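A protein chain is absent from this complex, but the other protein chains hold their places.
As written, the chain order gives the labels A, B and C, with residue 1 at the start of each chain.
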Amino acid sequence: MTEKNTPLLDELEKGKWPSFVTEIKRAAVKSEAAGELLQVLERSYKERRGHWKHGGIVGVRGYGGGVIGRYVDEPQTYPNVAEFHTVRLLQPSGWFYNTKTLRTVCDIWEKYGSGLTNMHGSTGDIILLGCKTEHIQPIFDEFSEAGFDLGGSGSCLRTPNCCVGPGRCEHACYDTLEACYNITNEFMDELHRPMWPYKSKIKFSGCANDCTSSIARSDCSVIGTWRDTLRIDQEAVKEYAAKMNIKAAVCDKCPTSCLTFNAETQELSVVGEDCTRCMHCINVMPKAIQPGKEKGATILIGGKSTIVQSAFMSWVIVPFMKMEAEDDFAEFKDLMRRIWEWWDEHGKSRERIGETIYRLGMTKFLNGIEVAPVPQMVFRPRANPYVFWNQDDLDRSGTALDGSKL
Amino acid sequence: MTEKNTPLLDELEKGKWPSFVTEIKRAAVKSEAAGELLQVLERSYKERRGHWKHGGIVGVRGYGGGVIGRYVDEPQTYPNVAEFHTVRLLQPSGWFYNTKTLRTVCDIWEKYGSGLTNMHGSTGDIILLGCKTEHIQPIFDEFSEAGFDLGGSGSCLRTPNCCVGPGRCEHACYDTLEACYNITNEFMDELHRPMWPYKSKIKFSGCANDCTSSIARSDCSVIGTWRDTLRIDQEAVKEYAAKMNIKAAVCDKCPTSCLTFNAETQELSVVGEDCTRCMHCINVMPKAIQPGKEKGATILIGGKSTIVQSAFMSWVIVPFMKMEAEDDFAEFKDLMRRIWEWWDEHGKSRERIGETIYRLGMTKFLNGIEVAPVPQMVFRPRANPYVFWNQDDLDRSGTALDGSKL
Amino acid sequence: MAILDQGPPHYKKMLPPIIEENYGKWKYHEIPRPGVLKHVGESGAALYSVRVGTPRLVSIDFIRDVCVIADEYCDGYLRWTTRNNVEFLVSDEAKLNPLLQKLEAEGYSVGGTGRSVSNIVHTQGWVHCHTPATDASGVVKAVMDDLYEYFNTMKLPAKLKMGLACCLNMCGAAHCSDIAIVGVHRTPPRINHEVIRKGTEIPSLVASCPTGAIRPDPKNKSVIVNEDKCMYCGNCYTMSPAMEIYDPKNDGIAILIGGKTSNARTSPSFSRMVIPFLPNTAPRWPETTEAIRKILELWIANANDGERVGEWVERIGWERFFTLAELPFSDMLIDDYIFSRETFRTSAQFKY
Partner (left out) sequence: MAILDQGPPHYKKMLPPIIEENYGKWKYHEIPRPGVLKHVGESGAALYSVRVGTPRLVSIDFIRDVCVIADEYCDGYLRWTTRNNVEFLVSDEAKLNPLLQKLEAEGYSVGGTGRSVSNIVHTQGWVHCHTPATDASGVVKAVMDDLYEYFNTMKLPAKLKMGLACCLNMCGAAHCSDIAIVGVHRTPPRINHEVIRKGTEIPSLVASCPTGAIRPDPKNKSVIVNEDKCMYCGNCYTMSPAMEIYDPKNDGIAILIGGKTSNARTSPSFSRMVIPFLPNTAPRWPETTEAIRKILELWIANANDGERVGEWVERIGWERFFTLAELPFSDMLIDDYIFSRETFRTSAQFKY
């Protein structure tokens, strides 16, 4: 390995925050590719531009994605990163690990790759950063052997992810870890064999705090909620009352003003039907308030980032759905199949589902997936009177000249 | 005049609200056209459809608009309304009249027309409803003689209107009556000779209560406001305090929570810089609170109704402009000329200015009319990063590789 | 020879002396009783304005009648409001009650001030326009008759501003009203190819369609309408008489609510559709009057003090409104036009 100066990058080893430069240097001790990456990067820092080319198509037998091809723009100068592909591995739900599993990842990656990883990629995968084309298949084979599988890339279902949920959170309204695991497994074909207009993402958050940012980061956002009324433990309320101003910190910030703290009785009451389950009061007083008993999730569709039509946030399609392992998440899976089918049929190439729905109208989408419209889907009804009518509706509502129904 | 049955319309003479049917019948006593209108209308009520055709081009010498051509679809059956055109007359500012003027209107209209009017049209004109083609010029000549002029129609400046303002309202922040009068006179050519892509409207409201609904109903909305802080008369506050709950009715409803009522001192205080001049507190306590001293108007552009791109409300272009008769409203007139010029150059046929700005971007518009962007123009900045850069800006902000400015 | 460009009559000639004297120097107002405004100047002078409802479509006899009254009680001065009400301008307090008695005796409707229903801003309808989907004056008459008790009292939670437009051109500017009554067509235009060939500018006609439903048919020297794309806005008919769109069986009324234009408290807002269709049951539109009354009474029963319709609905949430109003929600109420996205609920917050 050639030792080269990296004065600019060295600046990024200063300071208190852990340094990725240090990490690359550590990898470089064992990997020439990692060493060369450092040089390419130093050059980028000097020239203020990237040096990677578009990825060609690389992959493993049987799958259409899971590996991102990457090539340096001057292969002669940097032969060890001439090919420097990324392997995406499906992470365990909630990014829980035992050390044995992690060491297996390290060992296989040490054998074939740069020794560099992202824990984790922004979509959720274990990202193995930098390997040669010839090693892709062996890497996959060994990981497969060890119980791993590839994540998504291309126009397919991307690797779903989920919040820690019932694993460690009192707020979880459904089993995010199981849902993510079960549903990822259900849609293996959709994940591994790109065949849609574009990518599609699912993220599972156990409650409206949305710790996976699913509403912004996924085409389908599954956000835990409840149908009945939140539960208040008045004893615990009194304990909180002793140390905080419940009215100011909780009641006054409730978006629907449906909480009242009675200073005299020291009791907190809620108008259940007005609560929009925003989680605020529960967040501030987790010992005293908890979600209702009838739990499930809201399903929202359409989230994505900026390109092309603007960033979209997901919007409500199903206000409340039971999400139960007992019935194998059947209702959700069934819905997703209908949604993807509709999108597959109507979406243009490189058009995310949110954009397709926006282009064709929510009405067409709802009809297509056979979901009945409810006011929860919108903040407010349309302001324009540009309604489409079909013959059925006309027949039902038209009036003959004598005033009788048609 | 043939007496005919109008059983359906007769139903609309019942009830407490004054009846337009009664009015048509009154006119029908003297006007055969009004009598026939009644019959056409009865038929419309029976058949549930209109019986008027598209207007042809009718008008007076020297003007391109001011009269709306209207023809019945069965001229043989209804010869007296075969031609039934509308004449639009410019109303006096604020729809103030002396009875002499009104009688003049009646007399001339009795002579030539149906004797039916709209007091007033939705844009503001005196609407004279129904006359023959041959009478248009004589009607105009006589009205002209009597000091009247035609209003707008077609792709021109439409008849501006204004609220009662300083004439009878304590809230008026500028002289709406004078502004409307003066500015209408200034733009006589723009009003009488259609030459733009489409219609353009101006409405003048003396304060943010916007009693002309200018923000929704006009391409240019001139809404009175002030620059300094509203004025509070603490004695009057105390009087109100005796009969109402100031905190609940005023302070709690202030959109910026900038009002505080001190129950002890019975005094009301405002954080002037936080006030957005919404008028609420002044509306509720007009004896105690009044606008600041430095008065003027906010200029907003783009309002229009539904067709084509959706209804638009006007948006802020100039947060504060002095509107003074002393300087002949020079700044405003100058701005309007620049705005119309830009629109005339860039607007498509039948495209309201709000739509042109939306299509081309506010940036292009602001540059075109040489108005500097300020944050008051938007509720919030852009969410997408799709910024256009020009060479000047690049030159100012680019960086050479050694880190120095370009 | 007519004088061109002389502009409107000068308003100054129309102002009663009390206004000339107190011009721009009004201090405050009170509403001593429904329909009567008392404006007090810095000088202490008091002007009483008595507001009288009109059908807007009036005969010259009506105008002459009010002139007679104005001469007797107002020194010959009166005005009209932005909502087509007459205001008698009384400078002499002694004449106020006599005027009110006179008006009562003659059957005039005094009201429309403060927390009341005022006159409905409206349009031509079958009386004078070529594109209406419903009548204007008739619907307004039916609705105002029904709501009369709210015109001559001030017992509403807040002002109620209504607008009616007989077609989507919205000449009644109903798009920002507390309650908007909008005439709607519901079937595509019927093309009269003859008329088109006789001189319609086809490119303009094609361009007029907001949804791109019209395309040229060069073979026929006419156009074709893709009926699936048409949402019956009638803009093509405005452009060309060849695109007749009225349809007695299917035209009718849509109700939108919750708009406002004042900036008081909340920013101005658009009205939102809550009923996509009510039939054109002339002469008295009972379905429409009933639907409006129901919404209005729900608002009265549920709004906080001073809350306009839209402020109330926004506070409780539109989903709750539909439950309370027992109105069916359908896909027709979901926006699918250019700015639809901002109406989609991009939030996990909602009521059931």
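Criterion: a residue touches a chain if its C-beta (ideal position, glycine included) is under 8 Å from a C-beta of that chain, and two chains touch if they have at least 3 such contacts.
What you are looking at is a predicted structure, and each value in this text was computed from that prediction instead of being measured.
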Neighbouring displayed chains - absent chain, whole complex: A, B, C
May I ask which residue of A:Val87, A:Ile215, A:Leu268 or A:Val387 touches the chain that does not appear here? A:Ile215
Checked against the full complex, the residue among A:Gln39, A:Asn80, A:Thr117 or A:Ser200 that touches the missing chain is A:Thr117
Where chain B meets the left-out chain, the residues are 208, 210, 215, 223, 225, 227, 255-256, 273-278, 298, 300, 302, 312-316, 319-320, 358, 360-364, 366-367, 373-389, 393-394, 397-401, 403, 406
Hidden partner chain, residues of chain A it touches: 8-9, 11-12, 14-24, 26-27, 34, 37, 41, 44-55, 60-63, 70, 84, 86, 90-103, 105-106, 109-110, 115-120, 122, 129-130, 137, 140-141, 144-145, 147-149, 161, 163-164, 166-170, 172, 175, 177-178, 180-181, 184-185, 188-189, 192, 208-217, 223, 248-249, 253-255, 277-280, 283-284, 286-287, 305-311, 313, 348-350
Just checking the interface: what residues of chain C touch the absent partner chain? 263, 267-268, 338-339, 341-342, 346-349
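By our rule, only the chains that are shown with their structure count from here on.
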By Cα centroid distance, the chain farthest from chain C is A
Larger contact count among A-C and B-C belongs to B-C
Could you work out how far the Cα centre of chain A sits from that of chain C, in whole Å? 47
Could you tell me which residues belong to chain A and also touch two or more other chains? 383-385, 401
Could you check chain C for residues that touch two or more other chains and list them? 168, 175, 210, 233, 248, 270, 280, 337, 339
